[in-house]
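Quick one: structure below, then a few questions.
Only a single protein chain was left out; the remaining protein chains are all shown in position.
== chain A ==
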Amino acid sequence: MAKEEPLLILKDVSKIYKGGNAAISNINLTINKGDFICLIGTSGSGKTTTMRTLNRMIEPTSGEIIYKGQNIHKIDPVKLRKKIGYVIQNIGLIPHMNIYENVTIVPKLLKWPENKKQAKARELIKLVELPENFLERYPAELSGGQQQRIGVIRALAADQDLILMDEPFGALDPITREGLQELVKSLQEDLKKTIVFVTHDMDEALKLATNIVVMDEGKIVQAASPQELLRHPANEFVRKLIGEERMLQARADVTTAAQIMLKDPVSITLGRSLRSAIQLMRERRVDTLLVTDDEDHLKGYIDLESLALDSSNRRATSVSDILNTKIFRITTTTLIRNSADRILKQGLKYVPVVDQNNKLCGIVTRSALVDMVYDIIWGEKNDTAAPTSPALKQGGAQDA
């Protein structure tokens, strides 16, 4: 099979109300199967409007939306909506139906047999960790968080693979909200659902989304992964929406080795003599040398200790004779978050950074890490200072 086609494609979708008021204009967006898209923006940014065009609750004025290769304008809205789960902020459970009836509304509309509906309802209520006897209760007898859990499983009852959620957890307290966020995230990951999620809470978006779409005044300002968004906010608006504090906190999460490494590591090639190695160490005032082959591929390291050991019998003549190949290395794209722990705990003074081809690119020193940690704890106003500051301490960690 060829590459899987996107689940949803929005092409130049606009909604213009009478009087020329554009709620959204020229929205272009591709949503793949399994994506968790967060539409985020301030009130009136068009995020809810965009979401509601997807199940034809709002008809766009122009542009087209392709769902599984079919223009949704040509699908009967009633049929389309039965295939797309829908969860809204105020839950919208039907008060005179019990939980079982509420959960199985869409299956009922689709005329499923009773036993299939029963089985589905039982399966779903287990999924959200509520006791089975809740099925006989009425919505008014459940707490807000429990009601929204039901709201979520109601959107899954007919095996919908696309689910639209409009600020579903906006009205819940922080603890309940967190529980539901985790639930939705695991549902999305375990059941491979595609979710389009509207929110104004950046923490929520960063936590849940695989892709964040930032909207302002009916236009997409930036569409990117959470890491990308934190690393390269497109403009001042996105920066503000994310918040300075969050960007600093997130830096450790998204900083790669390439960003903080020193680009001029002290290295020597395999074939050189020990004499020249010692000379280099003295010149650069370091106690270890990284060893590469002639094409710059990292092979290992030599240090002063092994040199000193050898000095008694003087059998070794070239660098390769005392080469230590056991070396912890990271690649340029490694996130510092994932390796900082190891570097700090093992007491490594530095780690070499290589590219995909194992070519030596630089080193990350302990002091560069420490600088980053300081920035996170005490903050710093100047964004550009952090990446350059380790350079000032060049060689510091390599010093004997």
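To be clear about the criterion, a residue touches a chain if its C-beta (ideal position, glycine included) is under 8 Å from a C-beta of that chain, and two chains touch if they have at least 3 such contacts; residues count from 1.
Assume contacts and distances are computed from a predicted model.
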Name per UniProt, for the chain absent here [options: "Binding-protein-dependent transport systems inner membrane component", "Cytochrome bc1 complex cytochrome c subunit", "Sugar ABC transporter permease" or "Sulfite reduction-associated complex DsrMKJOP protein DsrK (=HmeD)"]: "Binding-protein-dependent transport systems inner membrane component"
Selected residue (touches chain absent from view) among A:79, A:326 or A:345: A:79
Options A:37, A:65 or A:88, residue touching the unrepresented chain: A:88
Missing-chain contacts mapped onto chain A: 55, 57, 77-83, 86, 88-96, 105-106, 109, 136-141, 151, 154, 164
